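Quick notes on the structure that follows.
Only one protein chain is missing; all other protein chains are in place.
Labels for the chains are A, B and C, by order of writing; each one numbers its residues from 1.
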Amino acid sequence: MKAAVIGATGYGGAELIRLLQQHPSFTLHSFHSSSKEGESITASYPHLETVSGMELEAIDSEKIARDADVVFTATPSGVSSELVPELVNAGSRVIDLSGDFRLKDTKQYEQWYNKKAPDEAILENAVYGLTEWLEEDITEAQLISNPGCYPTAALLGLAPLLKQNIADPESIIIDAKTGVSGAGKKATPVTHFTEMNDNLKIYKVFAHQHTPEIEQEMARLNPEAGAVTFSTHLVPMTRGIMTTMYAQAPDGMTAKELTDLYQESYKDSYFVRVREEGTYPSTKEVYGSNFCDLSVTLDERTNRIMIVSVIDNLVKGASGQAVQNMNRMFGIDEKAGLAFAPVYP
Amino acid sequence: MKAAVIGATGYGGAELIRLLQQHPSFTLHSFHSSSKEGESITASYPHLETVSGMELEAIDSEKIARDADVVFTATPSGVSSELVPELVNAGSRVIDLSGDFRLKDTKQYEQWYNKKAPDEAILENAVYGLTEWLEEDITEAQLISNPGCYPTAALLGLAPLLKQNIADPESIIIDAKTGVSGAGKKATPVTHFTEMNDNLKIYKVFAHQHTPEIEQEMARLNPEAGAVTFSTHLVPMTRGIMTTMYAQAPDGMTAKELTDLYQESYKDSYFVRVREEGTYPSTKEVYGSNFCDLSVTLDERTNRIMIVSVIDNLVKGASGQAVQNMNRMFGIDEKAGLAFAPVYP
Amino acid sequence: MKAAVIGATGYGGAELIRLLQQHPSFTLHSFHSSSKEGESITASYPHLETVSGMELEAIDSEKIARDADVVFTATPSGVSSELVPELVNAGSRVIDLSGDFRLKDTKQYEQWYNKKAPDEAILENAVYGLTEWLEEDITEAQLISNPGCYPTAALLGLAPLLKQNIADPESIIIDAKTGVSGAGKKATPVTHFTEMNDNLKIYKVFAHQHTPEIEQEMARLNPEAGAVTFSTHLVPMTRGIMTTMYAQAPDGMTAKELTDLYQESYKDSYFVRVREEGTYPSTKEVYGSNFCDLSVTLDERTNRIMIVSVIDNLVKGASGQAVQNMNRMFGIDEKAGLAFAPVYP
Partner (left out) sequence: MKAAVIGATGYGGAELIRLLQQHPSFTLHSFHSSSKEGESITASYPHLETVSGMELEAIDSEKIARDADVVFTATPSGVSSELVPELVNAGSRVIDLSGDFRLKDTKQYEQWYNKKAPDEAILENAVYGLTEWLEEDITEAQLISNPGCYPTAALLGLAPLLKQNIADPESIIIDAKTGVSGAGKKATPVTHFTEMNDNLKIYKVFAHQHTPEIEQEMARLNPEAGAVTFSTHLVPMTRGIMTTMYAQAPDGMTAKELTDLYQESYKDSYFVRVREEGTYPSTKEVYGSNFCDLSVTLDERTNRIMIVSVIDNLVKGASGQAVQNMNRMFGIDEKAGLAFAPVYP
């Protein structure tokens, strides 16, 4: 089967090329870029030399829909909202990596993204693709909205708690830390090496656009969930997200019970690895891979639950989960092309 | 006046040498080490070449007490508990950088440090030296117990809140992140470059020995304070601590009121810089300096207060605050030798 | 076919597991460790959880020879020299990643490694496995000595020059820079994060044990080659080697001619990518992959040739080249299991 990637020159696009290049059932059919038509992908990414000699093509929705079995739109917010409907209307099956089709409430979208919301008819049919918690069969779905990196890490960590209604959702605090690749390929003063190296920053304080996405999905998992405190830090590393999450525990719960619950919840999820009680993941332990590693414990002195989750923001937090969703859409093993080990150290 | 440093070959000792070397009123009189007697300090620290050609001397409490006006013990926990009483009994004025004289409750010490507690008579007279919140004149004090790095960052951030009894102390969560120098000079598997570079780790989960120290001092600031949730992360950087702290706000409070309160609290504290509302410090902005930079804000959607504090763990979190305490002990300007700018970038 | 890995808990061993796990023709049959028998590999490497649940086994040469088609010895120098002969005598086909079977001159070995040289009969039959420059068919070879990381980067860069006898070998200088994983998994003061982060060190000055290996192989490529100046630097990064090499050019040569020669030399070598004239590789562009990227140019003002080569020291510089050699030994496509893209960024 054939995949097309639009927006191939961002980090999400480059990572899709790496993943699709080793996929057993899909081939990379074409790359597309609005700004670099005719250029080789190696002009942007010399590391892809010999891996792929393909040229970037223009974005022609009709042609793409005709030629490719699936299309990944790794385009920025505000671009996908225009482009995806064209592709959908032309008959493509689309996996969108922008945030444009995640928020069902268009007012929320316009408030947090400060852009015009996409067409509601298309939006309505977009499936939010947190793969492990999909409520529906997506083998017929035409549009998957791929989750954000922070929401993926946070929701995989919170889902068992919310589903089982163990903790008061109002007590939840998400203290999130990300590597700098989450900010994208574009150079900015904040992500200048000299400013970021050997430094730790807090940013977009209570203004991160992933906040309503997390809340929307928390509420889907537990209708009592409302607003959540979510803070975001930039750590001097390239890849990786860790979310450290706190919630008030009911009386009498133990760390062992919590760990058992989590291990049970994810026993059929290859990509979510729940650590043994008393051990905790570090971000490097999922580097370059599609895994989400999780620990849960209890601070007995304050009766607070703490959940720690780590992902590679560019893989499980973006392109890897997109491929996992593609596998589900086409009814093949969700591990296809993704069951490789992290790169460690 | 003359200062002696015991334990000169750890990072705390080396940093004391840097700071005392530029102090206007004190000279570095002697360095002492139990294991490296007779060696030049430059064998451990080539960067001190020409800055100091002094040799490390044995630890002779009587002689040190006779020769030096003040002694810094930058010795490990368990060593200070034996050494400091000797120095005190010999008449020295001592500033201890280990954790041995911080916890007033010897049971707590023995539980968290897993070592024998120091002599209670000496312990009783030790003054906990969080300089900005000293309740007493220390110009006559003989023993200052210098605060830990995490407690310094956390308590400077929490103190105005606790003093004014603004938030329920039970609601407080401290999510702390440190650079790796906090773990000391000794090479370990956890702090091996290859394991720590491009990585983010959570460690000593709910078992960090600074926990009871933070609680003891929180209770001094506000008697209602009890146990606190305190988590600790290792960030791939050399220096710096950031604590991100959360507390439930009373109804009707605003971010501006909180910022005003903090600016008022610290208006006479040169080394605590409260940022303007809506701006936040990063760790690099205090690198190499004795500053603690602070922001406070309100997450209006959840009515949670968030406080962010940053310090250089080896300066305000250790040797810088020790010199600041020395200045206070000797009745000189507390800024003496410390009023230099951070090294940025 | 079945592969065994001895010394699975070092970085070379862990990387072999990652690579073999995705190999189309070989399966990971067993891991062996002298010190951790009975432990799960995940005790040393939590990132391998679910990737492999295998236990570390004792080292029983007879059993290994019986059960596995090929054995990788990722054991330290001085251990391989004892172990490999046992395996060879038991009939195993062995790929050795230590330096024990690289130097044909046992006096050189004993001088640079300060260890007892291996048995000469075994040594004589060991094939030096710089895959792209193998002079012989190795489909029948029983023992491959896998090259060192620095020699791989240096020799791939120098080989066309030496083979064509373009530059005076005496004029060659190799200025090499490595990431810290080259120093292995064991924590040491030199590789302590705090000492290495934001730092650049020169080390083992004119005493690196890879020096005679480079010279031996340079002489094989060009009999006029003798001693070479080779310096080694530690760079604050995890993976990657760059060698910057200088040699006096004959009169009248151009950068274009040099580039053409290199491109011609490597036109059939999938894993060596010669860059276009005027462009240069960075280490990250081969991160996690088996590629060696190369540039060659001329400093016209001094008539010096400069060659720049980069590899991932743990892949092409160790485990990746070992798998490439295994593919050659078994007569399968040398790209099998290795033709994936670098992890970038």
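Everything that follows uses one rule, which is that contacts are C-beta pairs under 8 Å (C-beta built on N, C-alpha and C of every residue); 3 or more make two chains touch, one makes a residue touch a chain.
This one's a predicted model, so the numbers in the text were calculated from it and none came from an experiment.
K.L.:
Could you tell me which shown chains are touched by the chain that is not displayed?
P.N.:
The chain that is not shown touches these displayed chains: A, B, C.
K.L.:
Going by the contact rule already stated, which one of C:Tyr246, C:Tyr262, C:Phe291 or C:Phe340 would touch the omitted chain in the full complex?
P.N.:
In the full complex, the listed residue that touches the missing chain is C:Tyr246.
K.L.:
Per the definition of touch given earlier, which of C:Ala43, C:Ala58 or C:Ile202 contacts the omitted chain?
P.N.:
Result: among the candidates, C:Ile202 touches the missing chain.
K.L.:
If I consider the whole complex, including the chain that's not displayed, which of C:Thr194, C:Gln263 or C:Gln324 touches that chain?
P.N.:
Looking across C:Thr194, C:Gln263 or C:Gln324, the contact with the absent chain belongs to C:Thr194.
K.L.:
By the contact criterion defined above, which parts of chain A meet the unshown chain? Give residue numbers in ascending order.
P.N.:
Counting over the whole complex, chain A touches the hidden chain at residues 11, 180-181, 183, 185-189, 191-198, 236-238.
K.L.:
Write the list of chain C residues that the hidden chain touches.
P.N.:
170, 173, 175, 177, 179, 194-195, 197-203, 205-206, 227-229, 231, 233, 235-240, 242, 244, 246, 278, 280, 282-284, 287, 297, 299-302, 304, 306, 308, 310, 345
K.L.:
What does the interface between chain B and the hidden chain look like in terms of residue numbers?
P.N.:
Listed in rising order, the touching residues are 11, 14, 17-18, 21-22, 45-51, 181, 197-198, 238-239, 270, 273, 275, 279, 281, 284-289, 291, 293, 339-345.
Heads up, the rule we're going with is that only the chains that are shown with their structure count from here on.
K.L.:
In terms of CA centres, which chain lies closest to the overall middle?
P.N.:
Chain A is the most central one.
K.L.:
Quick check: how many Å separate the C-alpha centres of chain B and chain C?
P.N.:
46
K.L.:
What whole-number Å value describes the gap between the mean CA coordinates of chain A and chain B?
P.N.:
Chain A and chain B have C-alpha centres separated by 39 Å.
K.L.:
So the centre of each chain is just the mean of its C-alpha atoms; given that, what is the distance between chain A and chain C in Å?
P.N.:
About 36 Å, centre to centre.
K.L.:
Residues of chain B that contact two or more other chains, please.
P.N.:
194-195, 197-198, 236-238
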